[in-house]
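Quick notes on the structure that follows.
With one protein chain removed, the remaining protein chains of the complex are shown where they sit.
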Amino acid sequence: MSLGVCYYPEHWPEEKWESDAERMKALGLSFARIGEFSWALLEPEPGRYEFGWLDKAVGTLHAAGLEVMLGTPTATPPKWLVDAHDDMLAWDEEGRPRGFGSRRHYCFSSETYRRHSRRITEVLARRYGQHPAVTMWQTDNEFGCHDTVRSYSPMARLAFRDWLREKYTDIDALNEAWGNRFWSMLYHSFDEIELPHLTVTEPNPSHTLDFYRFSSDQVIDFHKEQAEIIRLHAPHATITHNVMGHYYHYDHHELGRHVDVLTWDSYPLGFLAWSRSSDEHKQRYLRQGDPDFAGYHHDLYRGCSAFGVIEQQPGPVNWAPYNPCPLPGMVRLWTVEAFAHGAHFSAPFRWRQVPFAQEQNHAGLLRPDDQPAQGYGEIEEAAGVLAKLGPEEEAARVAILFSYDSFWMAEIQPQGNAYHTEDIVSDWYAAARSLGLDVDIVHPSVELSRYDVVLIPSLLPLTEEVAWRLEESGAALIAGARSGSKNENGNIIPGLAPGPLKRLLPLTVTRSETIPPGPGGKAGAGHWHIWRDEVECDAEPALTDEAGRAVLYRFGEHRYFAALPDRALLREELRALCAARGIETADLPEGLRLRSGRGHRFAFNYGPEPVELPAGLGPSDGEFLTGGRTLPPAGIAAWRLP
Amino acid sequence: MSLGVCYYPEHWPEEKWESDAERMKALGLSFARIGEFSWALLEPEPGRYEFGWLDKAVGTLHAAGLEVMLGTPTATPPKWLVDAHDDMLAWDEEGRPRGFGSRRHYCFSSETYRRHSRRITEVLARRYGQHPAVTMWQTDNEFGCHDTVRSYSPMARLAFRDWLREKYTDIDALNEAWGNRFWSMLYHSFDEIELPHLTVTEPNPSHTLDFYRFSSDQVIDFHKEQAEIIRLHAPHATITHNVMGHYYHYDHHELGRHVDVLTWDSYPLGFLAWSRSSDEHKQRYLRQGDPDFAGYHHDLYRGCSAFGVIEQQPGPVNWAPYNPCPLPGMVRLWTVEAFAHGAHFSAPFRWRQVPFAQEQNHAGLLRPDDQPAQGYGEIEEAAGVLAKLGPEEEAARVAILFSYDSFWMAEIQPQGNAYHTEDIVSDWYAAARSLGLDVDIVHPSVELSRYDVVLIPSLLPLTEEVAWRLEESGAALIAGARSGSKNENGNIIPGLAPGPLKRLLPLTVTRSETIPPGPGGKAGAGHWHIWRDEVECDAEPALTDEAGRAVLYRFGEHRYFAALPDRALLREELRALCAARGIETADLPEGLRLRSGRGHRFAFNYGPEPVELPAGLGPSDGEFLTGGRTLPPAGIAAWRLP
Partner (left out) sequence: MSLGVCYYPEHWPEEKWESDAERMKALGLSFARIGEFSWALLEPEPGRYEFGWLDKAVGTLHAAGLEVMLGTPTATPPKWLVDAHDDMLAWDEEGRPRGFGSRRHYCFSSETYRRHSRRITEVLARRYGQHPAVTMWQTDNEFGCHDTVRSYSPMARLAFRDWLREKYTDIDALNEAWGNRFWSMLYHSFDEIELPHLTVTEPNPSHTLDFYRFSSDQVIDFHKEQAEIIRLHAPHATITHNVMGHYYHYDHHELGRHVDVLTWDSYPLGFLAWSRSSDEHKQRYLRQGDPDFAGYHHDLYRGCSAFGVIEQQPGPVNWAPYNPCPLPGMVRLWTVEAFAHGAHFSAPFRWRQVPFAQEQNHAGLLRPDDQPAQGYGEIEEAAGVLAKLGPEEEAARVAILFSYDSFWMAEIQPQGNAYHTEDIVSDWYAAARSLGLDVDIVHPSVELSRYDVVLIPSLLPLTEEVAWRLEESGAALIAGARSGSKNENGNIIPGLAPGPLKRLLPLTVTRSETIPPGPGGKAGAGHWHIWRDEVECDAEPALTDEAGRAVLYRFGEHRYFAALPDRALLREELRALCAARGIETADLPEGLRLRSGRGHRFAFNYGPEPVELPAGLGPSDGEFLTGGRTLPPAGIAAWRLP
């Protein structure tokens, strides 16, 4: 459990480095992430390396007692490399190369670029792999940022054909899997297959699904190539990659298998501005972020691997449609919350605001004039709070099942503009969190027996094996519409939905409808919205809407929401199920969130007004580790569990 | 008057074909449309044909007593053909080829593709032209679907130049017609002329108008080539093409001259979602469709040719922004309504929901698991109702004049973002229909003497000959702003609007204005909106708005709306005119529609609540052929006229 910071010594005069390092140490930081955008400085000309500055930077940090996380610089190849190899560029969906001038100007499928990626990684790993300061390595930076996973380049086309050949061996198998007799889309050879873009109307969804999987695999392969080289030269180092929030174009569960720690970049304010939340919600949480944004991602990525936060928003940023200042206290809150969710470390991005180039309006812990900014003091405070705590262990009894493959299927065929997997999954997550529950977000392949309640908001393909393990687990199940509706090619499952889940949910979905945004009908404590199934079933529905449409079926402890519930409707069903299982729930005021490990419990106030801890919460002996019963805006409280 | 179904035997195991055919027959269907997307199966390799499966499919249907409508498969050329001829692709307005991977990947102007279109048509016509089951032929599928009429390919450019050379002979004639001395757009040769796209600002409107006409002509020519080949080998067959709703990129009146029956594809729910209706209207008719959507298209296409519905929405579809389930009864209602409007046949799309590829979420009469879906039973009910009726003859006394050429002129120069010809024409149509009137939508060239009232919502070019025939017809005229404002090149008519109509409407439009969406002023029972003319006229206006602006002029029985009326304003004027002509009108409750032939009268309830037939309507003897005085949601009633 340690604090660090993202640092770019190459942006500053060398004279500043030593005092920078000392100030970091004094602030309670234990490491600095450096180097990930510096290729042009490390290799100014082809094959001529300049390590002097980096040697000195690493040495200076080391001398101050800091560890170093070193990034491979492959997110920003230099202009001379691009000019030498125009086959290294990705192409956009419109069919144009995506050129030099910012970052991430490369195609994961370019063999040429892969070669140079391995080369620069090897060079760095050889030089710094045994350096005592360099205990951590980050590959590249934010795979997929600026929509860079899916490339439509000629290189990607060739690689996709190879990937398909590998997967299907026989072109007839592909034709069968994709249903290519539809619209005369049959192929005779893998070499006839194009990338699924610039077609007259939408391409075959199975075609697109395989392209999305291929694109994800290319990212993982790219990372693995670097990770293997690093491992060779730095066998004991921690290897990581920094993933993003709200990003689903490659399989983070798969990436999690090839890192020691999965780090992520947490920008609660910018992402609220980008979200589909109501204007009212965005106004209320303008300077705090959505109360469930950070928690959702912590819990999602903790389901992929050990995790940490490597870029924590320290103040206003530069890239959202509008960029407010965080409320005083929010940087402290975000930092402590990350540890409460099990983060191994947290590091604000960046040490000092840089006065030039694209990110000049992105805050740092220091202002451009070297004075402390908001984050500086708040990180210090957070360090103080964290010093009182040991590592948290996880004990969630509620799980949400999630897979990237299912996400892609619904992305390709949403069947209604309002159907967004992330919105649905995070809404179910928020319903549980608003009851004070701890939640794991996990891949369906994990061991399920530790859970009392399993939620399936949107899992379109779902194997017999998962259904069997669900049954074996003894967990109560709440499944949403579309669950188990698809086979592995994204096609409608024989026997119809919920497919393998019929084992627990004895019904058949005969057809489905989608409706415009807004409530579709009233049921229970809330409404259904977005999607509704029609169902054949021996049982009567447990809830119907005012027009008599079935909304919920109950089978013992298992639930099927034939119509997608809103937060209020789901919450009441979940509350009742938790009560039956002896899981304590709370009526949290709007904006308050709880998080428990085995040893402590935390409360975080995201709301813009003070709130009281509800009765029944808080330390039995009245002793708070930090905070108290009243939490001001951005306030936190923590106490020992009995 | 017969029912059929769209069927894709190639999607299903041969073992199912026989039972499929028998179930169709048992359901009361008399034909199946097949084959229109099967090129890759019919000709898997260049010149190697596989007819075995189609022989068997046709034979199986025939054996069950069904007729077959066979489609030419030119909407889906196989990949090998595309790879051999990249000059067969259409190009989009952005200047990019529109590639393989879905459907309609061809350019109407590609001579190469034309040759292959004729070849595959010839091959099929030779083989099945004399088959006793194959009584009907469909060319291609939905010309123009996915915006495919207007192609910006090099082939289209060459063909456009030829078309212009043919039309104008002399380049100076073109320069004069287009007004090319404006902005130095003069040409010296037809070979200098580009397609009207990727210009710095909008191209010359006459240039674009000719390109739209050319593009329409290319479609008609493409169809004619196939139709002539079919006619040669199947001289007695019914030839058709299936057109779409809400689609105006080629001249359907012209296409109507080259088919025996014009069929159309009716999807009331998806098209409501796509429309510019208010959210409130879309909510009310979410599961029924707009009450005038189907009727408008029936009456429009009946004005082109004998007509039928060849794709009737049978349940939820897959392609709209949201896809609700039809209210129970709507499939029956849509089917009976088509016949009430004079359809020769109706066929749901499709027999069985296919579990793979792009349309897997599009309902069929059967579910993917072979069980009956909504449409199955409702088609059976519709067959029962229709059995009691003979063919309807038309007796509308009210006509709306409409031309595609005028549509294009207004599309190119709307002069205001709110001016949409279709919205205006269908609004006028709805005003008449909400009075219980039957309406013909016809080209200005038809015989007009059968009509008592002629409506001209938006007919920009209007010849002296039409004006003369209008006068001769003795019909009362209601003309909207812009009528007669343009010459044949889309230019302002000398002497100004209403041009030739001054014969009936003695006034001059001195200038016009457009305003943002919303009411422009109150007048009579409603408001004007969108467009307003200023007029010089000896007469005083019959209606002005609250600011004193002229809205309506009356000249005997003729009316000129100098400002476009909304539905309420137009309805009252129309009601009075009908009363003067002895045409009965009714005050229909919202959502109720009537339709009469010479023998029967029908009522259809599109509203979501039950309605009563207004007093004065219904059988004089109280005997309904179906239904009764109270119509539930989706309810229908029919009775004999005295």
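Lettered A and B in written order, each chain numbered from 1.
FYI, contacts are C-beta pairs under 8 Å (C-beta built on N, C-alpha and C of every residue); 3 or more make two chains touch, one makes a residue touch a chain.
The structure displayed is predicted, hence computed values, not measured ones.
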Missing-chain contact among A:27, A:41 or A:625 belongs to A:41
Considering the whole complex, which of B:494, B:556 or B:642 touches the chain not shown? B:494
For the chain left off this view, which of B:99, B:144 or B:203 is in contact with it? B:203
Checked against the full complex, the residue among B:418, B:466, B:501 or B:631 that touches the missing chain is B:418
Per the touch definition above, residue among A:316, A:457 or A:498 touching the missing chain: A:316
With the missing chain put back, which residues of chain B would touch it? List them for me. 94-95, 178-188, 192, 194, 196, 198-207, 413, 415-418, 489, 491-496, 508, 510-516, 534
What chain A residues would touch the chain not displayed? 10-11, 37-41, 44-45, 73, 76-80, 83, 90, 94, 96-105, 145-146, 148, 273, 279, 282-283, 286, 315-316, 318, 321-325, 353-361, 363, 367-369, 371, 373-374
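By definition in this document, only the chains that are shown with their structure count from here on.
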Taking each chain's centre as the mean position of its Cα atoms, how many Å separate chain A from chain B? 47
